[in-house]
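For reference, the structure discussed in these notes is given below.
Just one protein chain is left out here, and the rest sit where they should.
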Amino acid sequence: MIVSIFLLVIGAAIVLCLIRLIKGPTATDRAVALDTVTTVTTALLVILALVFKRYIYLDVALVYAVLMFIGSVAIARFLEKGI
Amino acid sequence: MRILISCVLLVILSLGLVFALEQAPFGSNQIDNADKPGRFYLNQGMEKTGAANVVTSVVVTYRGFDTLGEVTILFIAAIGLGAVFHSRKKVKRYEKEKQSASLILQTGCRFLFPLIVLFGTYVFIHGHLSPGGGFQGGVIIASAFLLLFLGCEEKKIPMKSMNTVESLAGIIFVGIGLAGLYWGESFLENFLPRGMDYMLLSGGVIPIIYIAIGFKVGAELAGIVAGLIERNP
Amino acid sequence: MVAVLLIIVPLGLAFAMPLFNFVSKRIAAYLPIAAMVCNLILSILLLPSVMENTRIVILGGLPPPLGIHLVAGPLGVGLSGLISLVGLAVSIYAWGYIKQGAQDKYHALYLLLLSGATGAVLTGDLFNLFVFYEILCISSYALVAYLGDRNGVESAVKYLIQGSVGSGLILVGIAILYGMFGTLNMAQIAIHIDNVDSPALFLALVLLVTGFGVEAAIFPLNAWLPDAHSSAPSSISAILSGIAIKVGIYAVARVLFTIFGVAVVFQYVLLLGLATLLIGEICAFSQDNIKRMLAYSSVGQVGLIVFAMCIATPDGVGAGLLQLVSHALSKAVLFLGVGYLVARSGSMSLSSLNGIGKRMPVVCFACVVAAFSLVGLPPFVGFAGKFLIVRAALAGKSIFFTVLIGIVFLATVVEGAYFFRMVQTLYFKDAKRQIEYKKVPASASIPIMALVVFIVALGVYPDVLLPYLKSAAADLLNKAGYIKEVLG
Amino acid sequence: MFHQSTYFVGCVGLMIVGLYTMLTKKNLIKVIIGLSLFETGIYLLLVVVGYIQGATAPIFSRTTGSPAEMVDPTPQALVLTAIVIGVAVLALALSLTIRLHEHYGTLNLRKIRGLKW
Amino acid sequence: MHIAGMIAIGIGVLFLFLGSFGIVRLPDVYNRLQAGTKCTTFGCLFAVLGVGIVEPAWFWKALLVSLFVLLTNPISNHALGRAAKKSGVPLWDGSVVDKSRDFPSYANTEKL
Partner (left out) sequence: MEESLEQILELSLTLLMLGGAVCACVFKDLLNAVIAAAFVSLMAAILFYFLQAPDVAMAEASIGAALTTAIFVIAIKKTKRVEEE
């Protein structure tokens, strides 16, 4: 029960990030919103593993934690004329 | 006008799809029957192949030919990209206003690169026990190389050894298939003993094929990324 | 069991290409020849045995309804023989023709294209058909853009966008079929499909035919073909016109006849084929660019083949298959020959080829023979194909088909007009400017002449092919027989 | 049933948005973004096709081992294949785009001569 | 044990929500980065470790996840902040101090 409420709160957090992604005046704002979404999503996946009671699902969260920052770094390097 | 026509087309298509999908008995109905492949894989896949992850056993053995084709498609993309970008006249490298990465990013990339490669290796070695497998592991390794490109430019990928790895992995995949034809009865048959359940050494040829796929996918995607980045307009 | 080697040998050689490159750069051009010789021998050896009963090749250790399997029937093995024949000719030609760009990559992509085509005609699993079809498509996208020039890249982009939307639609169709029947085996889907009557099935049929029709260039979907075929390197144009389109037609036919087998749809597809025929021939007539003219002529021929197949009698399908063989051979000769004509005269416009026939007699003679064969003049194989089509269409004695055959004759007249214009240009016009004469290398003239010999020989003795065509048509049309052979 | 209707709306909507982007936008990279959206929708559709309500993932472990309560593994295997095909097509399309930009200096499909569809 | 874990998850989720709220409400990129970085990293750590506490058998893998989050998130956020500064996104009018002028590498960033 209480876990479901947690999930809904996280859903609300994602909605807020989407609002920033739509509004954001500059590309950097949107990139920050995307970066936040990835962090929130990692937490969501871990909690969902708890809901589904499958230990192996943590691997997916691990992939998120490891890989998601690469997209942000790519966008950031593009914005500072790096690549 | 163009927008109108495409809207009409798309509305027709979406109505058709929604209508059709409402009609079709999806979900549990169609695999309850025991002679359907899905039910068969679930009931007997674990006993026959010894791989705890049924998706893996489907991908690698039962539908292994699809996987071979799919690896081939990545290979085509990699060499096709090379062929498209091949130009004889040397363009002189232009490096206008190229900012180098900050110290934090460089250090972070150097530190994280081996960790990510290690994690990718974990993912494809454990493909038959947990979610993940050759493609996912390969993509993770390719992402590590991508990070190297983004973070520290001075590190260069040795493309020649990449090509060798790619080629060898492909030959190993085909070779295992032919070995199945030789020792077993059909191409890509699982001819090794299935081993203990839930242990690393289980599932017969599945881990070997997945390791080959992992190396191949990783090398191909890294090659694609390198080709795209190093193209100078 | 041996049939799997038809796919594995080219695939494995292509995988090993980077390793061979370390030894010597020049090996790359020999590998396709070796693979195709191997495939040709294998298919010729297999053909008599599969004529008697279809062989099922199990892959992955599970019998047909569960795993993937290859169906080595008369149609599949026959088509793979055709693929390896044309592929062999084109690879010998390419050995001398391809001198620019990354040559090892060209040969690897070429091998993969052929293995994709072979796999697509042999497989018995719907999703596997999709995968091999994608191999064929993606390698042809890359090959069309191989030279990296403006037109090539542009038409490759066009081809890629349309082709990938098409393959997306195929996937949706596969998803619907899997959702309804829970299986991907074509025979098993064919069993279940008779018991279900649902609009979802009709949607799946439309999606699958549309998706595969993109490669086959049936009428509303043929926008990419003239660009792609005319701006690719000539050897690739030959293989695209000769083989890739045929695989598309095969896939459409397999979906229509074996999986669905609903007679109502044939009429509409037949009309589509007729529209394709008319549009292709009329567009070809108005072209000045010779490669574009040949490409539009391919569109027209596709229409004719689809028309013949959708008559849906054993005679009609057999005639369509004969026309398919004839078009593969003739169009390959035409594109290969025109490749050198264009290279020598330096321009693709028809008027720059004035009087070139006296300077390059061998190639021009081959082109003329192939053109006559496409028009349907007697001693060549095209005549047999068109004659059988007309006979099959008139066999039903219905007014409908008589009218349609009239339209086909009209299209043939148009076709004859532009091909005779081409012949006239080649031989009976005076050259405006002097073209320096350079001998066509043997690597080009030998495969071209070999294909010409095939065209003439099959035209004189079409009876050699007829038993194969009959059993191949039965393979395609006899749904119950196919199911029985696959599932036992 | 509620579940599946939701997902059907999601995947059909995604496919339609992707196709709309491909048909109406003039920029080539935008068209390719549309292609990737379209393909994502298809993957979702394929996975929904194999979903069974209340079942768990088809992965055995020491604690969960009842094959009756697992979703169909075949569509998942198909989607894995399809995803990799999609990324290959995407990479090839982007490389062709770069090449086209070198020739024409623009990505606007209206300005590129033959690319009207 | 269960209750303690749930409390930890609750704290984490709360921080995640607040971080996202900050993303929407704060006035400029640099302020939003504050919310998007510290708050969510902290929240994610707590949520993941809370799950590790609820199911003790999962603890080590959860620790690994949190370790990776702790390693990767600051890097991407640093890169984003630097990119914002380099591409010339202006500060909010109410900003009090801009230390970046002291560093030569940021000195000549033009206005967008």
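Letters are used for the chains, namely A, B, C, D and E, taken in the order the chains are written, and counting of residues starts over at 1 for each.
Basically, a contact is a pair of C-beta atoms (placed from the backbone, for glycine too) under 8 Å apart; a residue touches a chain by one contact, two chains touch by 3 or more.
A quick note: this is a predicted structure, and the numbers were derived from the prediction, not measured.
Shown chains touched by the missing chain in the whole complex: A, B, D. Residues of chain A that touch the chain left out of the display are 1, 4-5, 7-8, 11, 14-15, 18, 21-22, 27, 30-31, 33-34, 37-38, 41, 44-45, 48, 51-52, 56-57, 59-60, 63-64, 67-68, 70-71, 74-75, 78-79, 83. Residues 53, 55-56, 123, 131-133, 135-136, 139-140, 142-143, 146, 150, 221, 224-225, 228-229, 231, 233 of chain B touch the missing chain (whole complex, contact as defined above). Against the chain not shown here, chain D presents residues 2-3, 6-7, 9-10, 13-14, 17-18, 20-21, 25-27, 29-30, 32-34, 36-37, 40, 43-44, 47-48, 51, 55-59, 71, 76, 79-80, 83-84, 87, 90-91, 94, 97-98, 101, 106-108.
Rule of thumb we're sticking to: only the chains that are shown with their structure count from here on.
Listed here as common contacts of chain C and chain E: B. Between chain A and chain C, the least number of touch steps comes to 2. Look at the CA centroids: the one farthest from the centroid of chain E belongs to C.
Across the assembly, the mean Cα position most removed from that of chain A is the one of C.
Interface comparison, B-C versus A-D: the higher number of contacting C-beta pairs is recorded for B-C.
With centres set at the average Cα position, the gap from chain A to chain E is 11 Å. If you average the CA atoms of chain B and of chain E, the two centres end up 31 Å from each other. Contact with two or more other chains is made by residues 127, 131, 134, 138, 141-142, 145, 148, 153, 172, 178-179, 182, 184 of chain C. Within chain E, contacts with two or more other chains are made by residues 72, 75, 79, 82, 86.
Screening every pair of chains for touch gives A-B, A-D, A-E, B-C, B-D, B-E, C-D.
Contacts from chain C toward chain B in the complex involve residues 1, 4, 8, 11-12, 14-19, 22, 57-62, 65-68, 100-102, 105-106, 108-109, 112, 115-116, 119, 123, 127-128, 131-132, 134-135, 138-139, 141-143, 145-146, 148, 153, 172, 176, 178-185, 198-200, 203-204.
Of all the residues in chain D, the ones that touch chain A in their complex are 56-57, 59, 61, 63-64.
Against chain D, in their complex, chain A makes its touches with residues 52, 54-57.
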